[in-house]
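Let me begin by handing over the structure; questions about it come next.
Shown here: the complex without one of its protein chains, the others still in place.
Read from first to last, the chains carry the letters A and B; within each, the first residue is number 1.
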Amino acid sequence: MLRYIFKRLLMLIPIIIGASAIIFFILNLGGDDPVMLLLAGTEPDELTIELTRKELGLDKPIAIQFLDYMKGLLTGDLGTSWKTGKPVFEEYMMRFPATVKLAFVALSISVLISIPIGIISAVKQYSLFDNIGMVAALLGIAMPNFWLGLLLIICFSVQLGWLPSGGYGGLAFLILPAITIGTDQAALLTRMTRSSMLEVIRQDYIRTARAKGLVEKVIIIKHGLKNALIPIVTVIGNQFGHALGGAVLTETIFSWPGVGRFMIEGINKHDRPVVIGCVIMLCIMISIVNLGVDIIYAFVDPRIKTDMTKKVLRGGGLKCQKGQQ
Amino acid sequence: MSERTAVEIGTETVVATRKRVSQFSEAWSRMKRSKSAMVGLIIMIILILIAIFADVLVDYEVDCVTPDLANRLQVPSREHILGTDAFGRDVLARIIYGTRISLVVAFSSVTLSLVIGAMLGSIAGFYGGKIENIIMRITDVFAAIPNLLMAITIATALGQSIFSMIVAIGIAGVPALARIVRATVLTVKDQDFVEAGRALGGNNMQIILFHLLPNCIAPIIVQSTLRVAGAILSTSSLCFLGIGIKPPTPEWGNMLAGGRDFLRTAQHITLYPGLAIVITILAINLMGDGLRDALDPKLRR
Partner (left out) sequence: MTRVKKITALFLCLLMVVGVLAGCSGSPEVKTEPSAASADTGQGEKKIKEEVVIAVIQNPVSLDPHYGTENHSRMITTCMYNSLVYLDVETLEIKPALAESWELPAQNEYIFHLRKGVKFHDGSDMTAADVKYSLERCKEMPRAATYLTGLQNVEIIDDYTVKVTLEKPSPVFLSNISGTIVSIIPEGSGDTAGDKPIGTGPYKFVEWSTDNYVLLERFDDFYGGAKPTKYLRFRIIPDNSVRNLTLEAHDVDVAHQIQNADYTMLKNRDDIKLLIAPSVIVEFMGLQVSAPPFDDIHARKAVAHAINKDAYIQGVFDGEYTKVTSFLVPGAFGYNDNVNSCEYDLAKAKEELALSKYPNGFEFNCYTTASRAPYTEALQYDLSQIGVKMNVEFVSSVQSHCAAGYKGAHITSVNNAALDGDIMYNYLHSSKKQTGGNLTYFGNARVDELLEKARFEMDTQKRADMYKEIQDIVAAEVPIIPLHSIIAIVGTDSHVKGLKSNPTTVHEFYDVYYEY
């Protein structure tokens, strides 16, 4: 098991190097001078431009800049923000708690909604409940979550005045953004739960359990759910990992001071170290969460454990599903 | 198998092709049975027609672009069915024109993803071994960067035009498509028509293009359809964030962004473009679901 964990973590390294290289060079594709982009809006004169260029090491050729950055990465240094001069990692960590809070609450909302609805829909397939549930889920998938956020603001903040429309604070500030992210996650999760449960219910061992005369509820929950959970938990893990990387759109709309907003501001302000730093942290988050999920499976189901170790030692790839924030 | 003649193998390919054709008509009749898929299809056709005939329905210069400052922020009325925006422009006209832009970007970017992804995936699946490994590793790295981020980064670098958005969303979508194609190719690789193709004297490229890929079409179609929905979402997200197409070019996402300053006074600016996005994505998903059910024999009920 430890060898497995180690190997998985080791696979992170090429991913990080690759991802940061990709972003690094893409960001340099634009023809504009990065220093002027950085200082845009403050009307810098030549002196300021030259000094800033030297300060940020942008007077060196691009290959050298990249190597310097890689050297820093190997020592665990994510670079320094071009805008504020503070280490990217420090700035990231200052905003991380906000994102974690949001991710957890959204996760709870999502799970609380989708799992029960998914299970009931599967059990009562084609009933009215199932139909409404699936339609709602489809609507949820179709609705851009930033639009939902705006609608929630209009409804609960502007019209009813019950909740503040943005900012950071306690529960009142947390609800609307968490609902925005949570329902978006729930839409997909409900459908997944339902289809996964459906598959499981049709299996032979369920029929056997029924024949044995066990209570229906027990069958569904004990036997059915446990097995259906596997793909469900994978999706949950993935969504949570993405949420930890910062829900860019939601944080922007609700002025939530998390890492998603940090990243988008970095992009807007052409602060390259911040952008790359955030991408790297995001990859790490997703990988760690996925790894955590896989390890939990292994302890829950020994079949998976052996299967996993076999696959990795053969050289299977990391699975990163993509989801919208 | 080596005892069979070229003619026999050739006939098998022909039979396989004919089977495929009738497979499609079978799938089509299956899809017709699903009411929701049909609804999705009809809505999509309507949207495509709107996109094509946008110029006929509205005058771009007059309705979408020219400011009419005397009529700013009008609530929906008989003259402006969905109201006017901060510049006095008719919201409905802009939504109609926005349909063209959204669909163009969505279809183009998915085509781009498809071409690149199918090429990569089929080469990886077909050749296997080291080549497969290298290609999939690189794809994994690209896949590790979330969709939206990738699109944002590329769009920021390439500037703010329809072209850069197509490239951005297209490239961001390559890994998923490449994976699907590779997986499908792997399942189909060892079947007879590959042998048939070789017997008919084709080289590897021809086999991939004419024999392999056509048999993978079903999952590719389904994935692409669903990717179009994702592309529409990405497009509006990018434009909402201010990266990508800028006003005055009407696009649903940037119309929503424009409405943010007027959440108190003019909610219709936020409401209707959003509805357009929902309806479009819903239609595509319904159609995609129907396609999946129709093309996938496993779910035959």
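Methods note: contacts are C-beta pairs under 8 Å (C-beta built on N, C-alpha and C of every residue); 3 or more make two chains touch, one makes a residue touch a chain.
Note that the coordinates shown come from a computational prediction; the quantities given were computed from them, not determined experimentally.
Only one of the listed residues, B:G98, B:P146 or B:P247, touches the absent chain: B:P247.
Of the listed positions A:V158, A:V215 or A:I296, the one in contact with the omitted chain in the full complex is A:V158.
In the complete assembly, the contact with the undisplayed chain comes from A:A136, out of A:A136, A:L198, A:L214 or A:I288. Interface residues of chain A facing the missing partner chain: 30-33, 36-37, 40-48, 51-52, 54-55, 83-86, 91, 94-95, 98, 126, 128, 131-132, 134-136, 138-139, 151, 153-155, 157-161, 164-168, 252-255, 257, 261-262, 270.
The omitted chain makes contact with chain B at the following residues, 34-37, 39, 65-67, 69-70, 72, 86-87, 159-160, 242, 246-248, 260-265, 267-268, 271, 275, 278-279, 282, 286.
Here, only the chains that are shown with their structure count from here on.
One inter-chain figure worth recording: chain A and chain B are separated by 23 Å, centre to centre, where each centre is the mean of the chain's CA atoms.
Across the interface of their complex, chain A is touched by residues 133, 136-138, 140-149, 152-154, 156-159, 175-176, 229-230, 233-234, 236-237, 240-243, 256, 259-260, 263-264, 267, 270-271, 274, 277-279, 281-282, 285-286 of chain B. Considering their complex, residues 14-15, 18-19, 22-23, 26-30, 138-139, 141-144, 146-147, 150-151, 153-154, 158, 165, 242, 245, 248-249, 252-253, 263-264, 267-268, 275, 279, 282-283, 286-287, 315, 317-318, 320, 322-325 of chain A touch chain B.
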